[in-house]
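Shown next, in structure tokens, is the structure this report addresses.
Only one protein chain is missing; all other protein chains are in place.
As written, the chain order gives the labels A, B and C, with residue 1 at the start of each chain.
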């Protein structure tokens, strides 16, 4: 995840008429920020369109939300998990019912095309059904004891109040990855979504409300990182901070959490390689590269921002890729004819253009297509960038090392399989990787030796399913995984239980 | 774990004759510290006895050891885990053979009685056999995919070079908890043991050498926290820091690790409650309290430093406990007649005596027995403290809140079961707890509601078995567990693998 | 489960007007039996009430159903499990919607009170949500290989066409235990429900139809054991037979299945002990005994048909139990005031009365209450038996050894805990057991030493939850368990996969 750069905000009381004003959700009630301030949420495809006004919250609001969560915690922790799960199943059903409306709102507030926002919503649905399945599982272990008449076992226990900080690129999917396992495990939460996408989380939280979730279990506070996120991270009652976003912000949060003795889970940046071997199905590889590089306008932590291509096929691959890229239709995501939407905001626009400049000037890479903002007609009102492909990029080039988080990808030539792996592993991140090859031996070698948390064979670097762990190594994470049962390791603590029913003092390891 | 306070060290080149001088183990060779300096390791039961001289290592030595581990890593990672396990089984067999000698050395260097050092060695043996069993397990998951002709699975992968920092109270058991799963998972390690107990770890490392472990997989560097531990924590090549020790030092290490983007696992302090209900088997409870409070001279992170006793039985319990405590025979651990050995060093002696003073003066608690240093005869040459029981201690008293890490325990009266739980949970730590009761309903309520990582019923707060997770919540840990399969979550990273064998681009969650 | 004794059937073409005629469900269509014959389904609370007519199917119908299942199998096996699960979630939602109607029908056709038939339907709902959760799990294992460059893993695979034979006492819950995991695992099924309760299964199958399940995946054939069940068991295409019913019939089926090389899963009879210790909460124990013995009119395989009571409390317990039993209101289950309904049919009525006679004459036990058919007023039209308690029953008495499957329980005195266990274990069955005691040591000893598949502490012998394994040892089963993930062991086969990507011949265990 890249740094969630800020949209221009109106830190003023709302004046205009049309766009609705939304509220925080604290203790089961919809309330404005204590200071009464709001910020505007713009449509990145047309900044004239204000989606709504959201509370510009500060530490006071965080305090209230954390207090609500703390109050709800002892009771929620004792609700039998199958009952907790019933709320989540209901949330899943509500999301199915409202999928289209939620997805349209999401496209409007963050830009990616409707097909993808539907996928985003679907991911929250899938996560709801998957996580709710833990209501009747949450397995711990019974095991043996080395001592007679002693019983030994483990159970999972809740942690307490969790602070969740989520980005704008998967506005409902990522919150679902955090909120759902957190509350299934018996925790209560306060979520502070990115200031660019509060509406999607609002709609998500509405589903919890409709499902009848007890007040205080899920609390929503909108606002900015410095003013609302920071006090959440350092709040003494918060036992766990779960963050998805840039590596830079993630490290800072982790350091603060460590200093305060909080548990901390991070999902951060990526610089993901898609390797194309000489025996690859090129058609398939190109299609995967296009989708991997430009899906979500390249604003995925798993985006295929590096294409490592075998010299034998690089010429043909490049030609096919550029052709396909140039044919991509860019425009507002609500128009079903468009394939690529805008980037999220002005800062992000500038950041991407800056990297495109570096690629040409500093890295001396070959700009094959794209490389500029699109401003024809109504596009001028949005943050549109033409999908950009660089060729002949050196593995150590800036655009081959740093996360751009936009519709830009870099073709890096390689001599053979071993070099491909070395290049792929030669970055500071370790989130996702992909290899296109028809050879089973190479595929298994790659799966073993690629230094990433996720690895695809003959599929692009993106496309995780909710029931498998998601996350990365090296600069990408701090050892945790979301998705899959591995998420339970974040949101619960193991408790080891020994019952000695021998009626006498027994000592493990010690012979009297 | 309390702060590993330092022994008086001789930061000078060794002059005397008799005591042997030991070396660091780097890249399969025994080498002195680069600066040639050593420190003396004294017998805490008789400080005239110098156990040996050990390298007073600094950053240079750490660099060499980390380099060795880094060099060994790529090859070791590819050794099939069943083969890795064979080395560990062999280590287990060697420890069985040398158990008595190792245990005597351990008593000599750190003081606890021989019966307990044998238990300590046995724990490393048990851990070896348990962890080696993962050589043919290390299970990941195969699972389903929502897309046809797509295969999805997870595997565990190694992390890289691990830095391990271990305390003096379980000089071989705790290193075994870290080294064994670390290398079984394919990592290589550098261990920096407490300066008070380098000999035990030396002997442990000798077993790896004899087992034929490839050079560089396990490296040992002795020295002090500031000079040898600190550079290990911050070394850029180190991917994971695993620390057992005081909460204060642990937080500092965690903060540094977070700042550098390293994974970090912490096992820290405890203030463990042993609850005695009115329906408890009092005989058993007293025996458990004595063993829980004074085993290892109270220097266990799981020591029963709080005894929360129901008012109906407190009088009788107190009388029985004091009687049993006063009967404990204190003296050098090598004499089989002794039941309680010395504390580890001068700093720790002073720290414990200081808390005993606070208990009397500031906390106004009732000193029921012990409370002073023992200096009769040869005891004067050691760090002996009479086992100490305080009565009528308030839940908020300093000695009922802070970790003392010595032979001191505090009896806290309670009115009923609910109050007992509230007192038990009313501290900043969350490692171990215990309840003595014959009532099954109370036992299950307590197991559910005690806020600790480990909970015992009708057994003292100490006595973990290697195959169950060990660690705590709140101020005790940062979410990880050692022991059991849970240790694998520390020493490996999940890798998610998707193989799409459909021959076409498929998109999870998205319907075209 | 006892032998499903037959209701009087009208093996004639249907003549009357009012009651509806139902059909078999084969290949997604509702079809009559090939011979056109039907049998009547009577209300056991009032045999004048004909619930409906159902196909009196024979081998021809079984052939057609098996053929449909076989045809559907190859495609269904390849439907991604998350998609299979979506059908099952939908079935769960439909059952929630229709819960009341289904439950009323169920009470009408098999007699148990409405509160219990609602529980029966709820169990199918719970099972649907639980099993569907496996759609994104179905975990196999990735593991290590002792050889380099070799990958090893396991997956679960489907088995083929399954033949399911289910009893009348849990007319929808038990079919849900079999159909749902069977189809989730990729199998297709033919179910032959007990002739006493075809309507409940009809309603269940309607839910699959409404959910859009592909034709042929679930097929329903109604009829009798000899004419429809037998040809299902021996059909050459059937790969697995899953049966719940009497031990006698189960053994016969298992023998036939073994002879034909089919997999076979059996859940059979029980003779379950509820132990009451002298330290038990007597109020709770009596309540549990009444519910355990007379719930479902005693027609549960887990019914508490033996009450083993400590001599110190037997007098009081007996008095309280008889009092509570005599107060039970017996009558048609649709009347909410009634607590106990009729037994299922004439054969079962006679069987129970026969055992009551044996208890008095042969066993010389003391009839404390009940012991006769109830025929006052409209009860004369149903199969009502007064809840019956025998006292002073010897452990070896017929009524303490054989499964009665009716509202009859036997109080057996015991001297102490050890004798209680010996009596409890002294029968040929091993399904469920229960102990009432407040002592934690006794509870854990009992949980360890009771020879049953299910064991309760301070709860009656009945009340399983869907996500835990259900089944028994000794005469009760053949090693399988339904419910929980253990059900997957029945309905799938493990497949071990090795991929050698070394490019050379490697030999496990062998050193060249």
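Rule of thumb we're sticking to: a residue touches a chain if its C-beta (ideal position, glycine included) is under 8 Å from a C-beta of that chain, and two chains touch if they have at least 3 such contacts.
Everything numeric in this text was worked out from a predicted model, so none of it was measured.
J.: Can you work out which residue in C:29, C:101 or C:258 touches the chain that's missing from view?
T.: Touches the omitted chain: C:258.
J.: If I consider the whole complex, including the chain that's not displayed, which of A:137, A:178 or A:480 touches that chain?
T.: Of the candidates A:137, A:178 or A:480, A:137 is in touch with the missing chain.
J.: Kindly state which of the options C:79, C:211 or C:284 is in contact with the chain not pictured.
T.: Per the contact definition at the top, the residue touching the missing chain is C:284.
J.: Please identify, in ascending order, the residues of subunit A that touch the omitted chain?
T.: 78-83, 135-148, 153-155, 437-441, 443, 457-458
J.: Where does subunit B touch the missing chain, residue by residue?
T.: 82, 85, 89, 93, 126, 129-130, 132-134, 136-137, 149, 151, 440-441, 443-445, 465-467, 499, 501-503
J.: Counting contacts across the full complex, list the positions on subunit C that touch the omitted chain.
T.: 115-116, 118-120, 122-123, 126, 141, 143-146, 150, 152, 154-155, 157, 159, 239-240, 247, 251, 254-255, 257-259, 261, 263-264, 281, 284, 287-288, 291, 443, 447, 452-460, 463-465, 467-471, 473-475, 478-479, 481, 484-486, 489-490, 493-501, 503-512
Convention: only the chains that are shown with their structure count from here on.
J.: So how far apart, in whole Å, are subunit B and subunit C when each is placed at the average of its C-alpha atoms?
T.: Their C-alpha centroids are separated by 50 Å.
J.: Please list all residues of subunit A that touch 2 or more other chains.
T.: 126, 443, 465, 467, 499, 501, 503, in rising order.
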